[in-house]
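What you see is the complex with one protein chain gone and the rest in place.
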Amino acid sequence: MSKRIKLEAKDLNGYYGDFHALKNINIAMEEKAVTAFIGPSGCGKSTFLRTFNRMNDYIEGFRAEGEILIDGKDIYRKDVRVDELRKEVGMVFQKPNPFPKSIYENVVYGLKIQGIKKKSVLEEAAETSLRRAALWEEVKDKLHKSALALSGGQQQRLCIARALAISPSILLMDEPASALDPISTAKVEELIYELKNDYTIVIVTHNMQQAGRVSDYTAFFYMGELVEFNKTKTMFTSPKDERTQNYITGRFG
Amino acid sequence: MWLSAVITILITVGIIWVLLSESISFFQVVPLSDFLTEKEWTPLFADKKFGIMPLVAGTLLTTAVAIAVALPIGLTIAVYLNEYAHNRMKQYVKPLLEILATIPTVVYGFFALTVVTPFLQTIIPSLAGFNALSAGIVMGVMIIPMISSLSEDAISSVPRSLREAAYGMGSTRLQTSFGVMVPAASSGIVVSVILAISRAVGETMIVAIAAGQQPRLTLNPLVPIETITTYIVQVSLGDVPQGSLEYKTIFAAGITLFVFTFALNNLSFWIKKKYQEKYD
């Protein structure tokens, strides 16, 4: 338990117009650990996840109050640049969303927009990222084929490789396996397990078993509140709050 | 009631029949090879030459100028409204821009001749009173809403997830637009441009008023030229006897125009159909 705190929220409140979506959330997440956010639909877990790379900025009417700290620095301060922030905080979305370009172009996209043009650098980064995402062996012969021709599971791992290519220290995953078949899901989960050696990972999931399998810590959200946050093992075996217990035993959700 | 639907087919058949029957009797006198290769078009003079090329060149020249104006501006507007502007602004600006498309073209012609040409002449003294440049620019302004509206529709139908992926990687709005959204919407944007070209090729009154009536094979936008449409108007205004060869020339010119627009329109349908289901 002597690990460093990487991500923190302090008194965070979020609003969509008049709707109070996130209610006074306080949480501190460890470096190089996997934290799972669970809770019923509409509980605010995805909204909360998206405050860590400020993806909510693009939703008209959304506003956040309070602090989100990454390595102790508040990312909602005025002088923080969103584009810089997002290079530090990678994101993988619910549905695989590769760009309609080649596999290679997808992986190096993040580097190219940073102005990196050198071919050798790009190629090396592409291979490293694809290897890390356990996709290299499957795609190395068709790097310049369209990414849309890959299977759903491969596409999702490509999206993970794409996020890794810009070498973030944090990975946000918004139900990364919800659109995948069981075999692909298993592959993505294995990958998450591998990646936590180098990255701080936050994963939103609907699937309790998945949270149990991949995460070190679990946070349970309900109606915009953070109800309980603990080691996954502890939480699943002896939840403190009645709502948590009801949820993980499948009484609602 | 199905008869009324069949009328639409009759119209098409009618158009093709009318254009063909008159053109065929034209081509019995003037060989098709002359029509396509002769470099002069002087059917109304004593020394008659029937080469369509100068009219085609005039048409393409004004069209090129129009697209050169409308494409960058229209596409920029589409991207701006989609990625930068607030929803409310988009709601107001789109219908306002569409006013541009409702103004009668004869009015645009007046504008080209009496405002744009004199203004351009202060910058380019060698500009003739009638020229392809003014007509093309004004035509470009007219088709801006066509490109901006259709392109904006295409861009906003790109799935949200792609935009999020781009922003999630730290892209700026500009990088998201031109690196991801515009390429993903490219088929829709191409369709909008093709339809705009088709519109410009068939546009009549602006060029009839402001571009001149001198068929000439040139790429110089500063001198008077004549488009296919202008020629048809020119003959229609004169006293050309029915059934004469001169009279038939307007149908030969008409079928040339029809072939162009027909090909462009069908190309756009084909592209639309082919790429329609890309994101389903």
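Labels for the chains are A and B, by order of writing; each one numbers its residues from 1.
To be clear about the criterion, a residue touches a chain if its C-beta (ideal position, glycine included) is under 8 Å from a C-beta of that chain, and two chains touch if they have at least 3 such contacts.
Assume contacts and distances are computed from a predicted model.
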From "ABC transporter ATP-binding protein", "Nitrile hydratase subunit beta", "Insulinase family protein" or "Phosphate transport system permease protein PstA", the hidden chain's UniProt protein name: "Phosphate transport system permease protein PstA"
Omitted-chain contact residue, chosen from B:4, B:87 or B:126: B:4
Residues belonging to subunit B that touch the chain removed from view: 1-2, 4-5, 7-9, 11-12, 14-15, 18-19, 22, 72-73, 76-77, 79-81, 84-85, 93, 95-97, 99-100, 102-107, 109-111, 113-115, 141, 144-145, 172-175, 195, 198-199, 201-205, 208-209, 229, 232-233, 236-237, 242, 250-251, 254, 257-258, 261-262, 264-266, 269
Positions on subunit A contacted by the hidden chain, ascending: 81, 83-84, 113-115
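Keep this in mind: only the chains that are shown with their structure count from here on.
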Intercentroid distance (Cα basis), subunit B paired with subunit A, Å: 48
Interfacial residue positions of subunit A with respect to subunit B in the complex: 53, 55, 58, 60, 82-87, 90-91, 93-95, 97-101, 109-110, 113-114, 159, 162-163, 166
Residues on subunit B engaged by subunit A in the complex (per definition of touch): 86-87, 159, 161-162, 164-172, 175, 179-180, 183-184, 278
